[in-house]
Each structure stands twice: as structure tokens, then as C-alpha cells.
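Only one protein chain is missing from this complex, and each of the others stays in its spot.
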Amino acid sequence: MLLNNKISLGFFVKNILHQALYIFLFANLIVLLKLFSAWPLVIPIAIAAILGTCIALLLAFRTNQAYDRWWEARIAWGAIVNDSRSLIRQLQMFLPDESKKELLHAFVERQCGFCFMLGDTLRGQDTAGRSKAFLSDADNVAVDKAANKPNAVLQQHSMAIRRLYDARELTDFQMVQLSINLNSLTDSMGRCERIKNTVFPRTYTFNMQVFIYLFAAILPFSLDPVHYFLDVPLVTLLASAFILIEKSAIQLQDPFENKPTDTPVTSIARTIEIDLKTMTDYPEIPDRHVSQTYYAL
Amino acid sequence: MLLNNKISLGFFVKNILHQALYIFLFANLIVLLKLFSAWPLVIPIAIAAILGTCIALLLAFRTNQAYDRWWEARIAWGAIVNDSRSLIRQLQMFLPDESKKELLHAFVERQCGFCFMLGDTLRGQDTAGRSKAFLSDADNVAVDKAANKPNAVLQQHSMAIRRLYDARELTDFQMVQLSINLNSLTDSMGRCERIKNTVFPRTYTFNMQVFIYLFAAILPFSLDPVHYFLDVPLVTLLASAFILIEKSAIQLQDPFENKPTDTPVTSIARTIEIDLKTMTDYPEIPDRHVSQTYYAL
Amino acid sequence: MLLNNKISLGFFVKNILHQALYIFLFANLIVLLKLFSAWPLVIPIAIAAILGTCIALLLAFRTNQAYDRWWEARIAWGAIVNDSRSLIRQLQMFLPDESKKELLHAFVERQCGFCFMLGDTLRGQDTAGRSKAFLSDADNVAVDKAANKPNAVLQQHSMAIRRLYDARELTDFQMVQLSINLNSLTDSMGRCERIKNTVFPRTYTFNMQVFIYLFAAILPFSLDPVHYFLDVPLVTLLASAFILIEKSAIQLQDPFENKPTDTPVTSIARTIEIDLKTMTDYPEIPDRHVSQTYYAL
Amino acid sequence: MLLNNKISLGFFVKNILHQALYIFLFANLIVLLKLFSAWPLVIPIAIAAILGTCIALLLAFRTNQAYDRWWEARIAWGAIVNDSRSLIRQLQMFLPDESKKELLHAFVERQCGFCFMLGDTLRGQDTAGRSKAFLSDADNVAVDKAANKPNAVLQQHSMAIRRLYDARELTDFQMVQLSINLNSLTDSMGRCERIKNTVFPRTYTFNMQVFIYLFAAILPFSLDPVHYFLDVPLVTLLASAFILIEKSAIQLQDPFENKPTDTPVTSIARTIEIDLKTMTDYPEIPDRHVSQTYYAL
Partner (left out) sequence: MLLNNKISLGFFVKNILHQALYIFLFANLIVLLKLFSAWPLVIPIAIAAILGTCIALLLAFRTNQAYDRWWEARIAWGAIVNDSRSLIRQLQMFLPDESKKELLHAFVERQCGFCFMLGDTLRGQDTAGRSKAFLSDADNVAVDKAANKPNAVLQQHSMAIRRLYDARELTDFQMVQLSINLNSLTDSMGRCERIKNTVFPRTYTFNMQVFIYLFAAILPFSLDPVHYFLDVPLVTLLASAFILIEKSAIQLQDPFENKPTDTPVTSIARTIEIDLKTMTDYPEIPDRHVSQTYYAL
């Protein structure tokens, strides 16, 4: 999760250092070539300007699409928050008997388990610890066998709801309504998986780089070689600025990769845990996740 | 809430004064350097133009994304208005007996409490006063314990609906329909929380500023130092105009921060209160919220 | 409503005459200053080009956002058409007895009243006439007391549906389904109210104007004063063209203000009336609303 | 419907011939004026570039909005395909008795009639033929009286469903579910009507043309009159290219006008007919609509 603290300049520089160096060396080469070449190697600067406009436009759209993916991942997790609250509130409404509190707690813990395990799965982390911490032994046996752990947890939800229906604690209509809630959680889970598993079209990234390097290659020919001490850093700065934006977009577009710009799945799951446990009168409510660094995961 | 009155120029100037000053001083420095330097420090103006196009594009998208967040917050509150009216109308439809008016009034007040408390929570303000003003004593006890107050209010709604079901005032189908209404309110609440809690990617703001300062640094090299009395204010004006747009976007993108550009949560909550109380024949209807300044919160 | 007839050029000219005049006088002033000033007041035209690009971009997005508001208002009214038809069709399906035709007619008239009164309310017009023309006396008494007339009409719908349920003309499930239909109408009504009540961020309009006037101020410095007879009209034309687009956007963004670009609420309400009355075999069907001017309201 | 065959260049040329001719003559006039005028009529080409950028941007958004309308019309018809299949499948599921096949066939034919008649109505064509071909005599009597034919067909659907309910062939819940399906068809129908009846803001088209003609008027002043044999065709080509894009947008934005770029309503309706008749074991299935020209309607 991005926090509002200052991000050190170093974080950015580190990201684009390699490319900036290449461009710097290349620009020097061109300048030397122009200084010592017999031919007048001049390209009108308007050509570089056309390329610059093109890059700016493609970058703007690129940035927009990366942002949309990032925002969609956040929306999916917002929906998980909402549906978790709604699921538990509806269960509480349909099973109001105080003696059923234990039953409700089983659902709360399974739902928390679902959220944490979905987050871990999306980040490619092991879910065994979460599974033990939140699920009952019976659930654990079933979930362990499944390839898709969070989906298996939802299945355990549905089995538990069915048992309540068989015990006549829920009416037909209430059971179906709860199953619709589970569908909604399935949708959000699938949405995250889709974002995780769909690689942003590489051709776009490739085209972007073709344009940026073409720009870096043409620009030195358009500048007056007398000012080479000004030109070389200028070319490097400009091209680096373009690459910086491209890199920022790449960071945003994959929001489940254990990076600072990730959707804060763990901290959202914690919020859900706190909310659900408060709603069902748990004696102990966990603390809110506090991050010391400039971002929270 | 933004009103249609004129906004004083001062409001804007105050916002960008610092940056404008830095840029002014920096531009003077460059001009002096150019006037008294031995080297011909000239950068073709086309470079500045490329940067300008880039900034314009990024700003346009930036502005668009900020507007989308602001508009989404407004849509979420519009949905709260709709769902509040629908919830009370459906309750009234399902419980038409005149002797049940008191019952209905309890729901109306709890719903008004929900709206005001959600607004206060989003703005980071204390909800104790609202809680006392709108909720019954029993509700207050339950809500006080919760970390997420508005969610606790919705839970009290659901408990009250369940009590009506137990008393056979509502059929199974009606209860489930009302619980779907509560889900809808949960969704809008979660949507606001998402906007509130998700920091707009700082990298975007950072990249934006890299480009604007690069532009402000390069532009003076492209201007003829003979006209320095014209150049320095020109550079300052142009860069300030860019910063002005960036600042406007930043103001819009966080719509729950007690600023003039906020979503007018208090005044929308008041509208809801008036509507719901009129619908259920309250003897006293509060006045519409009138704002004296150029904006309403 | 916009019709496809030609719009007179005068309509546009009238709109931007004031600003065009100011810019014309200002441009003359600058030209005179340049002609008789001792200093060489020259700004490279690339600066004006950067500003021009910026204005073009902001205008394009501005135009887009205004269009989106206008189109959303049209979508909301399209939804009202659909929901009106669906409400009456479902009622007809659930109450097929021929002897119930009068009952159905009461719903049709109330629904027409809702549509016309919502249109009038959005435009800030008095609804008393419509209310008398379409609603029964009992309904009129209830609606008169309410601040939000269209909402009160929907409430009368819900009361009438409840009476049918009490008389065992509707099953539980049918009543709930009809109440969901009313929710849908509430949503569309709320959507229109949101567009009506949310002022488009004034900062955007302000920033826009800062850029346009900056452009108009800088451009004369970039032109050769020898051609002043060509320059002054040129500056005026260009800046006026920008202002023209800005004005067009402002006109579109508020679609309920009794302007030519309004959503044609009255004529849509008439269409609904015709459709509903045909569906329920009214003896007299009103004529389609025909407009003589180049637009219909 | 657009097919993937080559479109003849002539189709495009025909579209913009008039305007191209006006611009050609105008450019010649300006060139002559410049050649024989005493005054140095020169406008810096940067002004034309600013205008060009502006036009490019407005055209890009214009094109985008036209595309969105066209795509939305296609989405609405896609939804009609889906809902037609779902309606018949659900009916088949709720009425599985083989002896009820005739009943089902009546629904299939009415639904095909709805699709063809909606397409014809949107294109402003007579629906009498379709009505006779697909609807029963009783339905025809009812539909003939209605102003909105497709809506009347849906009403006949609802009446038939009610008769099944009265005959205890459908449960309460099943009837309501089918009525929800009809609502969905009503929504798609209303969506198409909205696109058909809402004229794209003429101010946008007007502004667009103001800019293009301003561009065509200014450009000749920026070119060197010595190359007039190169300039005049250049100006004509550029302005024509802009007009070409504008025209393409205009063609797309109105997708129900019997043009090559139309939504292929007839051919989609035929697909629906084939699907529904296959689903219900019709002895004769019509052939797929094959178009010989480069587009299908």
C-alpha cells in the first residue's frame, strides 16, 4: 500500500539507472561522431518533437491502463470487504439465537481465513500458516487437498450453510440468498486472479521502448554539437524521464507482486478480521496493522 | 461542496505561492548565469516544447483520474440517498399498520444516524454527538464498542429487522429483501472507505513534478537573455499554471478531507433526513442546510 | 433536446461576444505597445504553441466530461422510460382481471405524473399543475406536503401496492418484485438529482480560463507587429475558438436548466405517457410532443 | 454490418468531395491574393500547428464518442441475443412437458417477431410484413393498435405468461422470474431507442467545423506562395483528411440508419431465429443471412 509519506528519490533513481547509463553512453557516442565526422549529420529537431509527442501520448495511455488495473484490483478487494461484512451480517440476521454464537464464530474465522489466504495466494506465498490459524481441523483437511485454496474455503462455507439448512436453521430462501453472497465473493476472487494471471500485452511495452530508444537516438543529431556538455545530460535526462514514467506504469499494473505499490491485501484482510470479530462480540480484537516503512503490504 | 459562486483569485494564488517563488528565483539564477557565463548556454526551444506536451498530457490524464475519484465519491453518496429512501419506503410498504409508526421512526432515525456518522467518520471527526442525537440508548451501547461505527449502525438495523421477523411482522421474503438493501448500503459505505483509504499513487505525483521542474529548468536556457525582464515572469507564469492544475487535481482526488472541494456529506445527510422524516410524517422537519461561504461541507 | 436542424451561427456568436471583444481590445493594446515601445518585446512562438497544446488537451477532456454528464442524464431518463414500461407491464401481468382496469389506470396516471413532475422539479419549475392533472385527490394531499414531490409520488405507488397485497390481489413475492421496480425508479431519480445538484468543479473552469487568457496575452508578443492588421483578428479568432468550445462544454454539463441542450424531459415524459396509455387501452392517447423551434424541451 | 472485405476508395472520396472542392478553391484564392497583394500576408506556421493539434485532439475524442455509441448499440443487440436465448431456455425449463411444445413455439415466434420488428422500427421501416410472418392473429390485432410495436409484442409475451400462471403451469416464482427477463429485454430496447433518438450534440460538430475551416483558411498564409503548385493540393489534402475523420465519426455515431456502418440488426435477428428454432426442435431452420456486398444490414 502506498502511504502518504515521502518516497526517497533513490527509490526512483535505482529503477532507471541502467537504462539511463546506456542512453548517456550512446549520446556521447553520437556527439563524438558528429564532432569528428566529415558529413553534416543533422536531423531537424521537429522530427524529435514528433517522436516526443508520440511517446508522451502512448505513455499517457499506458499510465492510464496501468492505473486502471491497479484501481480495479483495489475495487475487487473493496468488494471483498463489503461482501464479508454482508455475509456475516446476514448470517447473524438469519441465525439470531444467542446459543448459535459459536456457529457464527466458525463462519467469521473461515471468512478471515479466506481473505488472508486469497491475499497470500495472489502473492504466491504459502498459505499453510494462515490455514492452520483460521480454519477448523475438518476444513483444513478439505482445503489442503485443493489446488485453489481460497475457492476450497468458499466451498466449506457452502457446506456449512447446507448443514444449517438441513438442521432447519435456515429457510430455503435464506440459503439461496447466502449462496448468492458466496457467488459475489467468487466473482471478486476471480477478478483478482484475472488481473494476476493476465500479462499486460508485451507488444505495448515493446513499442513504447522502440519509440523511446528511437527518440534517444535521433535527439543528439538534432542538437548543436558545440554545446555537447549541455546536450548529453539533456538527452539523458529527457529519455530517463520517459523511462521513469514507463517504469511507474509497469509497477502499478501488477498489483499482487510484493511491491510497495501493491494492493495492501494483508492490511485489508486485517481490517476485515477486526470488523467481523467486533460484529460478533469476540473477546479479543486484533490490532490494526501498522507499517513502519513508507508502505504497507 | 462546490457552489456556483465566484472563487476568489486569492484562494488559488495562496496554493501555489511557494512553488511559484522557487521557480521565479531559479529562473533569475539561470538568466544571470546565461548573461555572465562565457559559454553559449542555449537549448533549442523545441526541447521545452516536447516537455510541455508531455506535461500537458500527463496533467490532462491526472486531472481526469482525480475527477473520476471525486465523481465516484459523489456517486456513492447519491446511492446512499437512493438506498435510504428505498429502505424506508420498503419498510413502510411491508409494515403499513399506522400503530407501527413508532417502529418506523426508529428506523428513520437510525438511518439518519448512519448517514451523518458515515460522513463524520470519513472526515475523521468524532461521531459521539451524532450517535447520541439519533440512536436509541440500546443502539448507542452497541455502537460505542465498535471500531467501525457506521457498520455497527447497519448491524443494529439488521437486528431490528430480525426482531420484526420473529414477531411475524415480516415474511421471510421481505426480511431477505431488506437485508439486500442493507448490503447495498454496505457497498456504498465500502466504496467511500476505499476512496478515503487508498492514497493516489505517489509515483504519479512525483513523476509529474519531475517533469514540471525539468521544464522550469530548461525553459530559461531556450529564451533570449536580452529579454530577461520578459522571460523570468514568463517562465514563472507557465510553470505556475502547470502547478495550479496539478494542485487542483490533488484537491479533487481526496473528497473527504474537510476541504471546499469535498463531497458535501453533511448537507447530503441533511437532505436524507428531511426526505425520510417527510415520508414518515414527522411533526418537525429540519431546515435545509444553508451555507454562507462559497462552499458547503 | 437537440434536433438535427441547422443551428444559426448567431446563437454561437452571441455566446462568446463579450469575451471576444475583451480579447480584441487587449490584442490591440499589445500591438500598440509593441509598435511604440523602446524595448524589443518578443516571446518565441513556441511558448504560445506549448500553451495552445495545453489548452487543447484540457478542452478535450473538459468537453468529454461535460458530454459524459449530459449522456448520463440521458441514460437516467432512458432508464425511467424502461422502468415505467416494466412497472406497468408487471402490474398488468400480476393483475390480469379486466375488472381491475381502473386500478391499473390509477397506476398509469400516477406514473405519468411522476415523470412530468420529476422533469419539472429538475428544471426548478412548479409542479402544481401536473400534480392536479395526473394525481388523484388523495394522492395530491399527500404529495403537496412533501418537499420532494416525485419521491412522494413513488411513496403513493408503494402504498397502493400494499393495499393490493392486503386485498390479496398480489402475492408476497409479487409485491416485493414491484417494490424492487420502485427502487429502480428511485435510483434514476437520485441520479438526475445528483447531476442537477453537483456543480462541476469550478477550479477546472477557472484553470481553463487562466490558460486561455494567458494564451491570448502571450500570442501578440510572438507575432510580427508589422502585420498587425492580420495579427489582431487572428489572436481574437483563435482565443474565441477556444472559448467557444469551453462554452459548449458548460452548456452540455448542466442538462436540466431549460436550455436548448437540455435533456428533453418533457418530451420523454410525453412518450412514456403515450406508451403506458396505449398499453392499458386508454380511449384517448395524447399526441406526440412536436417542437417548432430547433430544439424541444 | 461492416465486413472485413476491402472498402473501395471511391466510397470515401464521394463522401468528402464537396468540402474538398470548396477548400481547394479557397486555397487557390488565398494563394492568388498573396501573390498579387501589396501587403506581406504572412502568418507564422506555428499558429496553424496549434490549430492542427486542437483539431487532432477534438477529432480523437469525437471519434471515440462516436465509436462508443456504435459499440453500445452493438452491446444492446448482444444483450437481446442473450436474453432471447435465456427467455426461451427458462420457459423450456419451466414447461418441460413434450405436449407443451406448441406453446413454446408460440413464444419462439413472438420473440423472433420482437427482434425483427425492433430492428425495422429503429431503422424507420414498416413492420407490417414481419408482424404477419411471426405473430399469431390475436397478437397482430393487439400489436397493430400500438404506436410502439416491439413494446406491444413484449406485452403479448407477458399476457401469455400470465395465462400459463392462471393454468397453473408456472409457479408464482417462475412467473416473476420470466417477467424479470422481459424487463431485461425492455431495457435493451430502451437503450437502442435512446441511441436512435438522441442527436449527438450539434455544437460539437459545429465547433469541429469552425476549427477545420479556420485551419484551412490560415494554412495558405503560412506557406511560401512560390510553391503554390505544391501548397494548394497540400492544404486540400490535409483539411480533407480531417474532414474524412469527422465524416467517419458521423457515420458511426448513428448506428440505425440503413448505412454500411449500421448495427446489423436484421442479421442478428436471423441468428436469434436460428438459435431459438434449433433449441425448440423446429423442423425447418432458416439459413444464415449471407450478404453479397461488402456489408450486411
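The first chain written gets the first letter, and so on, giving A, B, C and D; residue counts start at 1 in each chain.
Following the convention adopted for this analysis, contacts are C-beta pairs under 8 Å (C-beta built on N, C-alpha and C of every residue); 3 or more make two chains touch, one makes a residue touch a chain.
For clarity, every value in this text was computed on a predicted model and none was experimentally measured.
Within the set A:16, A:91, A:108 or A:161, the residue that contacts the chain not displayed is A:161. Considering D:29, D:141 or D:230, the position touching the chain not shown turns out to be D:230 (whole complex). Touch with the chain omitted from the figure is made, among A:51, A:75 or A:244, by A:51. The chain omitted from view is touched by exactly one of D:28, D:86, D:125 or D:205, namely D:86.
When the omitted chain is restored, the residue from D:19, D:158, D:174 or D:203 that touches it is D:174.
Although one chain is not shown, part of subunit A still touches it, namely residues 39-44, 46-47, 49-51, 53-54, 57-58, 60-61, 65, 145-148, 151-152, 154-155, 158-159, 161-162, 166, 172-173, 175-176, 179-180, 182-183, 186-187, 189-191, 193-194, 198-199, 201-204, 206-207, 210-211, 214, 218, 221.
The chain not shown here touches subunit D at positions 1-4, 7, 12, 45-46, 48-49, 52-53, 55-57, 59-60, 63-64, 67, 70, 74-75, 78-79, 81-82, 85-86, 89-90, 92-94, 96, 171, 173-174, 177, 222-224, 226-227, 229-230, 234, 237-238, 241-242, 244-245, 248, 251-252, 261, 274-275, 278-279, 285.
Just so it is clear, only the chains that are shown with their structure count from here on.
At the interface between subunit C and subunit D, under half of the residue numbers involved are used by both copies, so each side presents largely different positions.
Separation between the centroids of subunit C and subunit D, computed from CA atoms only, is 23 Å.
Chain contacts: subunit D has no residue touching two or more partner chains.
A linear topology is adopted by the chain contact network, the touching chains following one after another without closure.
Pairwise, the chains that make contact are A-B, B-C, C-D.
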